[in-house]
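Only one protein chain is missing from this complex, and each of the others stays in its spot.
In order of appearance the chains are A and B, and numbering begins at 1 in each one.
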Amino acid sequence: MSPEKPEQIKKSGIAIFWDEFSRSNLTVIILAILTGIILGGVLVAATTTEVYAAFKVSLWGGLKLAFTTAWNTYVALFTGSVGNPEKIRLAFESGDPLMIRRAINPFFESLVQTTPYIFAGLAVALGFRVGLFNIGAEGQIFIGAITGVWAGYAIHGLPPIIHIPVALLFGALGGAIWGFVPGFLKAKTGAHEVITTIMMNYIAFRLSDWLLKGPMGDPTEYTPKTPWILESAQLPKLFDLPIRFHIGFFVALLMAVLVYLLLFKTTWGLELRMVGSNPNAARYAGIKITMSTVIAMVLSGALAGLAGANEVLGVNHRLIPAFSSGYGFDSIALALLGKSHPFGVILSALLFGFLRNGARSMQLTVGVPIDIVSILQAMILAFIAAPAIIRTIYRLREPKHAEDIVSLQSWKG
Amino acid sequence: MVPVLELRGITKRFPGVLANDHINLTVEKGEIHALLGENGAGKTTLMNILYGLYHPDEGEIYVNGNKMAVRSPIDAIKAGVGMVHQHFMLVPVFTVTENVMLGEEFVKFGGILDRTRAAEKVMQISDTYNLDIDPNTYIKDMPVGLQQRVEIIKLLFREANILIMDEPTAVLTPQEVQELFKIMRTLIDQGKSIIFITHKLVEVMECADRITVIRGGKVVGSTTPKEATLNELATMMVGRDVKLNVEKTKKKPGDVVLEVDNLKVLDPRGAIAVDGISFNVREGEVLGVAGVQGNGQTELVRSLSGLLPSIDGEVRLLGHDITHSSPRQIIEHGSAHIPEDRQRDGLVLSFPVSDNLVLNTYYLQPFSRSIWLSQQEILKNGEGLVKNFDIRTPSVFTPASSLSGGNQQKVIVAREFSRPIKLLIASQPTRGLDVGSIEYIHKRMLQKRDEGCAVLLVSTELDEVMQLSDRIAVLYRGKLMDIVDAKSATKEMLGLLMAGIIPGEDVKSAQVPQKNKILIT
Partner (left out) sequence: MSTASETIVIPMSKGIRNRERRRRITMGVFFLLAAAFTWLVFAVNLTPNAMTRFVMTPGGSSTVAPDWIFPTGVYLNIIAGICAMLGTFQIVRGFGKRTYSVLALVAILFIFGFLSWATSGGQTNLGGLLRVMVVRAVPLTLGALSGILCERAGVVNIAIEGMMLTGAFVSTVFASLSHSLVIGLLAGVVAGGFMGVIHGVLSIKYKINQIISGTVINIFSIGITSYLSSKYIQRSEFQYLNEPGMFPQIEVPVLSKIPFIGPILFHHNIYVFAMVFFVLFITFLLYKTRWGLRLRSVGEHPKAADTLGINVFRTRYMAVILGGMMAGFGGTYFSLGSSGRFDEVMTAGRGFIGLAAMIFGNWNPIGSMGAGFLFGFFDSLSVKASLLQVPLPSEFLGMVPYLATIVVLAGVVGRGQMPAADGVPYEKE
């Protein structure tokens, strides 16, 4: 039995290319994103009243307007997330630094939006690699923000070079604690992490509500807010206003590299991945599964906690209620899109970050609500999770061997 | 008289295997027809064809003289054929009545269950056949023996006339087996016919009316308990021909490596699986453990690997007490394992071959320096072993999932043999492999023995055990029947031992060790 014997009996170059292309998983990912974007465009057109009016006049006119509507939406999305090329050109010609900064701001703002996605995406991806479904990134982000902001305003007298790492570390620690509880319960009692992390999310929300109103609230404010963090804890910005881009982005990249090194270059990582891919073989090879589960959830929580700390230390500089709008759930989609690989996570975080930022200005310029991004994300997630849908639509071939990045245990754990 | 069931020329091929080769079988009304054969002889395949779970490539099925097309279990049920599966198809949280009527419910108006009427019918069936079942008990509260009767009631409720029983005694205690035989007699008296699938000689002699022996997918012969002797049946079942030849050098065994003393292990359900076993394995010898599958081999091996805690007894490896050691400690003492299910326990299929080759040594020098993996060393090691052990793979980066079964097994063998070991525990090392790989793995294992390693070989393949072993231990119902010298052992003798009979003794006084069955309430 020879392992691989494709029946390559004289095929044209195109046929071979199509064969490879068609079986590739990358093709599916690209088509999933593309299909999501097309369907999103259809949705935008279908929910625009003018399009219907145009259809009443003529079919062609209706189609044309539908297309232009979708097109304009995506153009707005693009300029909103990357910048308007024309404006950038003019700004550079004028040479006025403020104008230049304004023109290139969208691009950097997108990176600002990307940063928490990288952290949270890494958190979920790390869990997936160890066979755990951390649906509680949202709560861990909250706790990370709380502990991070506390370290930011309550610890006095430290120079930035120490204060910033300490504050980030506090954020990571908060998230780690929030990840530890479900991990410990799973390892000790078998309580499924999906339910426990959801519950931990809501406990985190309630806890933060209380803290903001009470112990951590700024007494001078009417609405629940924490005090501003000290200047020494603020993540340094690289440009002047209005660009909010701060070094958090590089911290996120660094974390991605660290997670990559941990997972793929260290003995611990090999153990964690072994537990995730085949717990039985891992047990046979002498690995303690319970330990790995707890460690993975703690690390996952710490990464999510960093996402929260990054936001309060780098962007908001204080904590307000409900500050993280759905990063936790989006990061599930994002981790799957990135095939649970740290570098894949960076790429998909960039996609999501640019979408999110672009959508914001899109809402202002063409009046398409920002929530279109969630719809796109849901569709992309569905297509990535069920590649069979994409393969059916585009008549692609089956992959040579089924890959299974996410192997999650059933409910009972 | 027209036979109630006739199979003509049934042939079924699976990729690479001829599972059933033109099998003919005739079952008369009112008889217990035993289908006797080793594991993998093709009994279960044949019955799954009859029950509509598989479709035959050739051959025809006649029920009461009428040709039948059995496409699904529903067709089989309609034709009056029912099956008691080896793994019961019962919902534990349902009552007997609910389980029995599921799919054929008695209802009042509007689909409301008529439990009373159904329970009455269950009661009536139970009384007719002396089954002694309370219709309102929950399955989870019943011992296995009673659960099996519920399965039988399910078939009778659907008015099945031909009952297929797939290894029905495998899960029963000796007393329960006797009860089952009584029930089977009652069923026959009421005009039902039974196909009794088994590999247990004594039971066949005890209860069958007719016996058909299957080996290697073919019918070897047909006889009756009156005409045949146990020895003849054993020979028919296991065959006489030696398929493979292994050259074995003589060697004098050295010091004791593994000592097992009165080991007792429970299976995950809480029943005693290994019941007070004692043996030892010496340097340079192969101790083969023979036995029909499910007689405690899995639990024995898992316990020796540190995966299943023992409840009593002691295990020593090179003088170290490893009774309660972790898997890693046992590995580090110089024990190597070829697990029974290589894809489940031996490999991480999504990992590349090179990583699979260091699955339990990755944390040691030279593969790791402090916490870092040395990819270079891992690859070097991988390439060396791939060459050394003739693993056919496009590269060491290929995921293990793309390798053939034989090459996957070679990966495990290479990994385990590449570190200094004093004990090798090989469980079903050649199951499902092609002849070339089998020979290769046998050769390698004997080489290890000659180097002075102690080898514990657990296999259900009698030929394999006989060829490789220096001594042979036979397991039956979790107990050690005997340990015999391989040179003086014959197949007949081992076959009898595997069936729980001490050769030379009268069948009636056969020593049937008590398997303690535990009620889980």
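One rule holds for everything that comes next: a residue touches a chain if its C-beta (ideal position, glycine included) is under 8 Å from a C-beta of that chain, and two chains touch if they have at least 3 such contacts.
What you see is a predicted model; the values in this text were computed from it and never measured.
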- Task: Consider the whole complex, including the chain that is not shown, and state which of A:V166, A:I203 or A:I247 touches that chain.
- Result: A:I203
- Touching the absent chain when the full complex is considered, from A:I33, A:M255, A:L336 or A:L396: A:L336
- Query: Which of these, A:I135, A:L173, A:M216 or A:A304, touches the one chain of the complex that we don't see?
  - Reply: A:I135
- Against the hidden chain, chain B presents residues 53, 73-74, 77, 85, 89-94, 98-99, 101-105, 107, 110-113, 132, 143, 145-146, 173, 175-176, 179, 266, 270-272, 311, 516-521
- Message: In the complete complex, the non-displayed chain touches which residues of chain A?
- Response: 43, 47, 133, 135, 181, 185, 188-192, 194-196, 198-203, 205-207, 209-210, 213-214, 326, 329-330, 332-333, 336, 367-379, 381-382, 385-386, 388-389, 406, 408, 410-412
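The rule is simple: only the chains that are shown with their structure count from here on.
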- Using the touch definition up top, name the residues of chain A that touch chain B in the complex. 1-4, 265-270, 273-274, 277-278, 280-288, 400-401, 403-404
- Note on the structure: Given the complex, residues on chain B that touch chain A span 305-307, 326-331, 337, 339, 344-351, 355, 359-360, 362-363, 368, 371-373, 375, 392-394, 398-399, 401-407, 434
